[in-house]
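Submitted below is the structure of interest, expressed as C-alpha cells.
Missing here is one protein chain; the remaining ones are kept as they sit in the complex.
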Amino acid sequence: MDTSHLGLLAISDTGFVFDPRTGHSYTVNSTGLTLLRGLKQGLTLPQIRDSLGATHDCSYDVSTDLGTFIKTLENYQLLGNSGQG
Amino acid sequence: MNSSKPRYEVPTIVRNASGLMNKVGHRGSLESRTQIDGVDVDSLIKDFGSPLFVFSEGTLNRSIDEARLALEKHLPQSQLCWSYKTNYLGAICAIFHRSGSLAEVVSGMEYEKARRLGVPGNQIVFNGPAKSEAELQRAIQEGAIIHADHFEELRLIERIAQAARTRPKVGLRVALDAGIVPRWDRFGFSLESGVAEQAARFITDSPHIELGGLHTHIGTYIVDPRAYGRAATKLAEFAEYIEATLGCRPTHLDLGGGFASTNSLATQYQSGALVPRQEEYIREIGRALAQQRGAKLPVYLETGRALVDDCGTLVSTVLASKRLPTGRNSIVIDAGVNLLFTAWWYRLELQPCCPSDGFIEDTTVYGPLCMNIDCVRESVALPPLSAGDAVLIRPVGAYTFTQSMQFIHLRPACVLISESGDVELIRRKETLEDLIGPEIVPERLAIERARSNLSDHHDGLRDVRSGAVVQ
Partner (left out) sequence: MKNTITVAVTGIHLGENPQPGPGVIRSLREALGDRVRIVGLAYDVLDSSLYAPALLDEAFLVPYPSAGPVAYLKRLFEIQQQIPLDAVIPCLDLELPVFQEIEGELVAHGVQTFLPRREELANRAKDRLPELARCVGIQTPETHSVFEDHALASLGDRLGFPYVLKGLHCGAEVVRGLGDAMSQFRSLAGKWGLPLLAQRYVEGEEFDVVCLGDGHGRMTGAVAMRKTLLTRMGKAWGAVTIDDPDLLDTARRVVRTLRWRGGCELELLRDKKGGIHLIEINPRFPAWVYLATAAGVNLPYGLLRLALGEEVCSFDKGRAGVICVRHAMETTGTLEDMDALLTQGTRSSLTPPPMTHA
C-alpha cells in the first residue's frame, strides 16, 4: 500500500486532519485516528487491528471496518497515488 | 458489557463541508435516554420484542389535564370528544373516556369500536363524509350526535327518520374560511357561499328532522391560535343568524380538532417544541365567544394530535450501519414507514439509548423494508450506533399506530406504562394468522395442484437440459 501522502497531512490529537495539497479538511474519530497514526508509522493492518482490539471493547473482528476505512481514505486521495485505483 | 475499555467505534473520517461545520448544530436529539417513565428500554425489548410502541399514561394524563384546566378557565361550558382516528387503541380510548371525553368517530368501524368499549350511542359524535345507511340507522336509533357532511346524507337521514318515525337531531359540518391554508373546504357545507344556510333551511323545513349542532374542523397542525378565534366567531354568528332567521337554536358549537402537537413538521424551520400550548388556542375560542351577544352554546372540541402525540414512543433497534458511497453515514433500523407513516411529514426525533459521547455525524435513517421509499429521516445528527443498539423515536402517539400497516412486516406489540410504572400489554404482537385469516385461496389454486404443475415444469426443464426435446 502506497501511503506516501499520509506524511503530508497535518493531524491533530483532536481528530482534525488537513490536507495541504488540496485545502480539504477532515474530521476523524478516535479509532480512525489510531488507524491513521498506525499507518503513518508503517504498521500493518493486522497489527493495527490487534492493537485496536486490545484497547477497545469490541465483540467482532474489525478487519472489514479497517478495509472500509482504507477505501474511504483512497476515495479522498489521502493515501498515495497508487491508492487511487 | 465488561471492562473499562472504551466502546469500539467503527473508524470514520468525513470531509468537512463548508456551510455545515457546526459540531453542535443539530444536537437537539442527542440526549441519550435509557428509560421511558422509569422503565428500562432494554427490559421492554426483552419482554415484548422490538420494534415496540410504548405509551405513557402519565404523559397522556398530564396533557388531558392541561386541556381540562384551560377549558375550565376559558370555556366552562365545554366537552372534549376523543378523535378516534388519531389513536383508537382500546386502552388509549378508555383513558380518554374515563376522563370524561365523548367519542368522535368518522366511520361505522370506529362507531362500533366505541360502542364495544362501552360508550353509549348518545355520547358518540358521528362525523365524516362516508356514513352508510345502516350505520346512520343505528346511530339515529341510539341517539348519536350526528354532523352531516353533504346533501345526500341529509336526504338519507330524512328518509331513515321518516321510516322510523323518529325526529332525530342532525348537525351540520360547516366549511369556513378561518384565514389559513390549505382550506379544508371539501368537507361539509360552505358558510361563505351560502350553502350552509341552505342546509340549515333543509333541516328546519323538514318535518322529519331537527337541527342539532354546528361543527367545523378547519384543518390540522394549525400554528396560529387566532384562526380558532375567527372560526369560533363565524360559527357563533352563523348560529345566531339561524336562530334569528329560522327560529331554531343549534344545540352546540363543535370546533373540531387541529391544535398543533410538539412534533416538528418537515417543512417548518422551527422545532415543534415552540408550537402554541393548548391553552393559547382555547383562550382564543373563549375570547371570541365571549364577544358574542347571542345565547351561549356548549362548545365541543375534538382535539386529537395535541393531546396524544407526546405520550407515544416507538422503540426500535439498529440492524446495521452502513457508509453510503457518498461518504454519508446511514443506519438501518427495524421500524420503517410501515410503522411510521407520519415520517412522511414530520421530522421525528431519534434518541439513542446508548451513550452519546462518540463521534457525532449527520446520518440517514432507513427502515427495514426492501424499498427505496423506506426512509425515516434523511438526516439527523447521531452518535455512532451499531447493530443491537436501541433508539427511541418520538413523538408517535398520534396517527402513527392507526396508520401503520402490515407491509412486509407484521405489526409489533403496544404497551402502556401506567402512572405507577407497571407495563401492560395493550395490543399483542401480530401473528401471520392476523394477516392471512381473512384470505381465501381458491380451490383451483390449492398448493397440491400448484406443486404438481411446478414439478411438471421442472421435469420439462430437465429434459431440455439433457438434450431431449419435448414437444
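In this document, chain identifiers A and B correspond to the written order of the chains, with residue numbering beginning at 1 in each.
The definition used in the following text is that a contact is a pair of C-beta atoms (placed from the backbone, for glycine too) under 8 Å apart; a residue touches a chain by one contact, two chains touch by 3 or more.
From a predicted model like this one, the values you see are computed outputs, not experimental measurements.
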item	value
Chains on display which the left-out chain touches in the complete complex	A, B
Residue touching the undisplayed chain, where the options are B:4, B:18 or B:326	B:18
Full-complex contact with the absent chain, from B:69, B:244 or B:273	B:273
Touch with the omitted chain, as defined above, among B:27, B:98 or B:428	B:27
Chain B, residues in touch with the chain not shown (by the definition above)	16, 18-28, 30, 179, 181, 183, 264, 267, 269-274
Touching residues (missing chain, whole complex) on chain A	6-16, 18, 25, 27, 40
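Here is the rule we use: only the chains that are shown with their structure count from here on.
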item	value
Approximate Å spacing (C-alpha centroids) for the pair chain A, chain B	47
Complex contact set, residues of chain A against chain B	15, 17, 24-32, 34-36, 52, 55-58, 62, 65-66, 68-69, 72-73, 75-76, 78
Residues on chain B engaged by chain A in the complex (per definition of touch)	1-3, 5-16, 323, 327, 358-359, 384
